[in-house]
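So the structure is just underneath, and the comments pick up after that.
All protein chains but one are shown at their positions in the complex.
Entry: subunit A
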Amino acid sequence: MELGIKKKAKHKSLPTISGFLSFLIALISLAGLNVALLIKEKVFPGIFIYQLPMLSIFLGIIGLFTRKRSRLYAIWGISLSIFLFIFTLLMVVSSLSINYKP
């Protein structure tokens, strides 16, 4: 069978640029968090746990509003960013309950 494609259906499986950026930024945030954890940094750098994940979520949401392209990267970007927020929240709560000093 010959490989062909209808005129109107153009690169339907390709992800959106914003979805890709969302995923990429989430990965950068995650890498930064890993470094902070491995070097046992006491205060996590805010850029990796707040600013970049916020940007990633914003781009991910834009990436979701498309019918013609794959939303895979956008979903990954949003999921990782949400994980980063949940991670930060749970770490703060847990840290406060371990050897808390007023």
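The rule is simple: contacts are C-beta pairs under 8 Å (C-beta built on N, C-alpha and C of every residue); 3 or more make two chains touch, one makes a residue touch a chain; residues count from 1.
We take it that contacts and distances are computed from a predicted model.
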>> Not counting the visible chains, the remaining one has a UniProt entry; which protein name from "Ribose ABC transport system, periplasmic ribose-binding protein RbsB", "Ger(X)C family spore germination protein", "ATP synthase subunit a" or "Anti-sigma-M factor YhdL" does it give?
In response: "Anti-sigma-M factor YhdL"
>> Even though one chain is hidden, which residues of subunit A still touch it in the full complex?
In response: 2-7, 13-15, 23-24, 26-27, 30-31, 33-34, 37-38, 40, 72-73, 76, 80, 83, 87, 90-91, 93-95, 97-101
